[in-house]
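Report on the structure given below.
Just one protein chain is left out here, and the rest sit where they should.
A and B are the chain letters, set down in written order, and residue numbers restart from 1 in every chain.
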Amino acid sequence: MKKVFQFVLACSALVLSFNTAAEPQAMQTLERMGVVAKQLNYDGIFSYQAGNKLQSIRIIHRADEQGEVERLISLNGVAREVIRTNDMVTCIYPEGKPVQENHRPLGRGFPTDFLRRLSSAEAYYQFSLGQKGRVASHHTQEIVATPIDNYRYGYSLWVDKDNDLLLQSDLLDSMGNVLETFSFSSVEMGQDIPEQSLKPEMQGNAMSWNRNEYGLSAVKVTQDQSSIWQVTWLPKGFNLVTQQNRFKARNGASIEQQVYSDGLSSVSIFFEKIRARHSHLHGGSKMGAANAFGTIMNAHFITVVGEVPARTVEKMGNSIRFNGAE
Amino acid sequence: MDLELVQRVQAGDKKAFDVLIMKYQQRIVHVITGFVHDPVEALDVAQEAFIKAYRAIPNFRGDSAFYTWLYRIAINTSKNHLTSRARRPPAVDVDAMDATNFYDAAELKEFETPESSLMTDELQKTIHQAIEGLPEDTATAIKLRELEGMSYEEIAQAMECPIGTVRSRIFRARDAIDKQIQEIMGEGE
Partner (left out) sequence: MTVNQNELLSALVDGELQGKELDDVLQLLNTNEQARRQLQRYQHTSDLLHDHSVSHHHIDLTDRVSAALDDDAAFTTSSNNTAQIIAFPKHFWKQAVSLAVAASIGALAVVGVMTQPENQLIQPPQMASVEVETTPMVVAKTGKRWTVEEQEIEERLNSYLVDHNEYAGASGVFSYARVVSYDMGQ
């Protein structure tokens, strides 16, 4: 385990070494943070807050010779448990509730590819040390990620000073207002986690899959030649990281989703062929930390969505060109 | 911590904003000096940052601490200053498209002279020695406030004394420390 830890640390040092504009100490802290989240045992409750939404989740994480096991339990709202054992993910819903076909309830897989994504992002954010503070009664060091332009938001990351675990993450607009916060309200770190703590307690319908089957590349992918859409403007550093045609809207239309990211910030663009008259977003809208922009082009509803400023989704939306046959 | 002051500024009290400037200007100037280096220029940028903060303060919602919000404004103002400085006819040709990202890596390093670093060390040592020389209750009160970040109310509960006593002890600690520092800095009344 120690050798694995050292190897990962060495790799991450290589990955991060070419950034000369960031404060070294800030980058070192982030590097340790990424590794620790995989290696450390911890059990805590964190809250997600954006606008007036509040979601509380308990997370239990254990790492040992067999790898990682993680259990997430939603404490309010829709009941749900997710257990991840290395790459196997099991999602449990209450009995009677339809099983959602969400194959990535853990999103892009924090913290597994955090360091790799960070290496993509560091050219587009300035990472610096901020203040000292306290989160969940633990002393923390703030790392500030200030974006290089106004097309993306910044971050304030509060890292536990003793264990380097990320305890709070704030998404910030250009005026420093907090758009979204993830914050531990209580957490215990470094303790033994008994097997029983990682067993699901919810009775219900379970679905399991190997998340590598739905693997998401965090690196740039070449645009599928069959896509008839081209986004001609992107913020500096944004690359296409996913493109797929998996979804079916209620009316049977397939929807193409393209995901663009700079490593930290992400934007999705949805292209849905118009099959029936229904209402669609025209122009901008906002909820919590997310902005959306809608338009219609060549008999398709186009929606741009992401946790980026409104100007970004609008400019991307307006830059879309149709390459298909008329 | 600065909630009441900020609310007063939002209600139109400019004197309250002066206090916020007095509280945070040293830190803000230091942050900005990390970008612009020249001390005179840093003061200009700091002035601009405070002006922006004053104009934006109606939009401050209190989601973060006031200083955190101000710090962001200072960082953005510094970056914009560097960007606009880069757009003036440069000694070396800079591609216009890259102008917004033209950052000399050296400019972004933490800028602390050896002299100021030594001064910080000496001052911190003096402060800690002064605290150790205080009566126990006084030393405890200032430590709980400054090192643990507790409010007066929390300290009063911890030390089982009235809030007024906490305030008085912390003041006496600061006063004693201030006298020691004045000897080093050479400032007099």
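Side notes on the structure shown:
The definition used in the following text is that contacts are C-beta pairs under 8 Å (C-beta built on N, C-alpha and C of every residue); 3 or more make two chains touch, one makes a residue touch a chain.
Small disclaimer: the values here were computed from a predicted structure and weren't measured.
Checked against the full complex, the candidates A:Gln28, A:Asn41, A:Ser174 or A:Ser197 give a single residue touching the omitted chain, namely A:Ser174. In the full complex, the hidden chain is touched by chain A at residues 45-48, 50-57, 59, 72, 74-78, 80, 82, 102-112, 114, 131-132, 135-136, 148-151, 169, 173-175, 179, 182-183, 185-186, 216, 241-242, 244, 247, 257, 259, 261, 264-268, 270, 278-281, 283-292, 303, 305-307, 309-311, 314-315. In the full complex, chain B contacts the hidden chain through residues 1-19, 21-23, 25-27, 29-31, 33, 39, 43, 46-47, 50-51, 54-63, 76, 80, 83-84, 99-100, 110, 112, 116, 119-120, 123-124, 127, 145-147, 151-152, 167-168, 170-171, 174-175, 177-178, 181-182, 185, 187, 189.
Everything that follows uses one rule, which is that only the chains that are shown with their structure count from here on.
In terms of their C-alpha centroids, the spacing between chain A and chain B amounts to 33 Å. Residues of chain A that touch chain B in their complex: 20-23, 126, 128, 130-131, 133-134, 144, 146, 148-149, 154, 156, 170, 172, 174-178, 181, 236.
Listed in rising order, the residues of chain B touching chain A in the complex are 56, 59-61, 63-64, 67-73, 75-76, 79, 100-101, 103, 105, 108-110, 149.
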